[in-house]
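Only one protein chain is missing from this complex, and each of the others stays in its spot.
In this document, chain identifiers A, B and C correspond to the written order of the chains, with residue numbering beginning at 1 in each.
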């Protein structure tokens, strides 16, 4: 992945998040507060504006800028979590062109940042449940497999009871609904494929 | 009408007001504040209790007690208006048995009290519009005619625009709805027939 | 109907019991449904009594206390109180200097307060009455019931209460109340109907994209129905109607008042628009209140009240007040 491809990835995320905003909001209405779609739409629109004309020398520059913008524009739980993930990825990718292996390491660093910040365990019904298999699949089989793994894992959150985030307040009533954050994670990996 | 018959009249009003409370409230919801049925139900229930065991020597005693109770228990516009009407009637009927002509004069005094207190003109879409033809019919043809006249006049308020009471706030939108107070007046005269 | 009540017939009595529990500094007379200042009657002070149907909380019981009302009568929901109760309130408020009745202009309120004033007069209590009729949605005419009393009632009660606290005579207190009323106009818009506990369902049906324009505070429909517009246009409608009926410039007390079901965040959006629009018409918002003060049960809606104030009115507005619903300066 080079700088231009990194920009394309982010642009693709922005487009898919915009297109799927209503779906994400609907999922978040069922077990949260109904703002996940609006949050990410607002965030990636700001990222788009921030990257426009921004001089990036490395892949990391693009991702770090993305993360910092998400942190300062989104709010909520997903803002700091996704923002920290992109910032962590950015920090590891210090050259203008990076290998797939380096990208895999970066994605792993992103996941680590989310887990460190949010403290969620696998199975807690959060974005972690999609990131985890996606990163593993990326490393073994590349971006297509990662996207598919994330999508499957997002769907599989439906059967889980939430232990983190707003959905945890619903207790057993959170079962039967797909996690919005895991769903947006699948969008991020699909945009990479 | 003797004292016993006066009691029966009031009891009949209490019964019909109770039975028709929802209708009165529905009419009052359309162009007022939806309490006319509840007001009269509460009022005549109190009258019933007040007359129970009350020693009445004249027809007037019964009606004056009725009026005073309505004034002190109903509130709203209809409480003072009906209360004053019954009190005014009571004042004129100072014997244990009264003639139909005396009763006619008393009803007229009741109407006069309503008009003096409320200041409504005929055609203002109020209880006055039912009282007026009812009293006239009572004097000419007796209680049956009075009831019929009151009912017809109550129905005829539908086409009027209100100039007094809460319905007046609706301006032209008050047209097309039957006045609740005129409707309860028809019940009062029907109970006398 | 979904409400936090026990029984539709007992709502007012039980709300008063709750008020009594929450405000030990007040006295509640459950038989007459009165809220009374704990230290009433205040010797030598002009007493102030108001009241009306319930369902407009905090009006009137929430405005009883030092600097405002001495006693308030709570009628049944949307039903004016009876003369006996008003008389009892008048007695409780009378400190020997007479009692002012502040009455919203509704046939029922007017008649019942009139009767009570007569009874009080018979007992030797001097009574004056201020009739509040600020709702400019209704045309004024001697041939009709006239304009309704709505939001300006709060301002009349506050300003008259302050002057009475200073020791002014019944006549002067009544005069300032009338002045405030004369200089005030209100206009309300509803997005939903109110549901009275007795009726159990909304007073009228309103499609999901329509509003009632020119409503009162008794759940009745308004002067006309219109498509819901942006807050800016709603504010413009209100400001226009009020300044047409009550022209004036300079200092004003401005109340953006929720009708009970509208959250504060929307009232602030509306206030922002109102403040811009009044500025364009050379009206200065000298004092303001934003919140649910004169309500109509659970009705979603908002009302604007503008009172063209002089220095004396502003001074009395600023005077200390300590009631459940309004409190400052003490």
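Points worth noting:
Keep in mind that, in the parts below, a residue touches a chain if its C-beta (ideal position, glycine included) is under 8 Å from a C-beta of that chain, and two chains touch if they have at least 3 such contacts.
Given the structure is predicted, the values throughout are model-derived calculations rather than measurements.
Among the chains on display, the ones the left-out chain touches in the entire complex are A, C. Although one chain is not drawn, the whole complex shows that of A:48, A:65 or A:164 it is A:164 that touches it. Checked against the full complex, the candidates A:117, A:136 or A:193 give a single residue touching the omitted chain, namely A:117. Screening C:54, C:153 or C:257 for touch with the missing chain picks out C:54. Residues of chain A that touch the chain left out of view are 25, 29-35, 38-39, 42, 71-81, 117-118, 121, 163-166, 168-171, 173. By the touch criterion stated above, the residues of chain C touching the omitted chain are 2-7, 11-12, 14-22, 54-55, 57-58, 62, 77, 191-192, 208-209, 211, 228, 230-232, 234, 256, 260-273, 275-276, 285, 288, 290, 292, 295, 297-298, 300, 302, 322, 324, 327-330.
Please note the rule applied: only the chains that are shown with their structure count from here on.
Taken as a contact graph, the chains fit none of the simple arrangements: neither line, ring, star nor complete graph.
Inter-chain spacing, taken between the CA centroids of chain A and chain C, is 53 Å. Averaging Cα coordinates per chain places chain B and chain C 30 Å apart.
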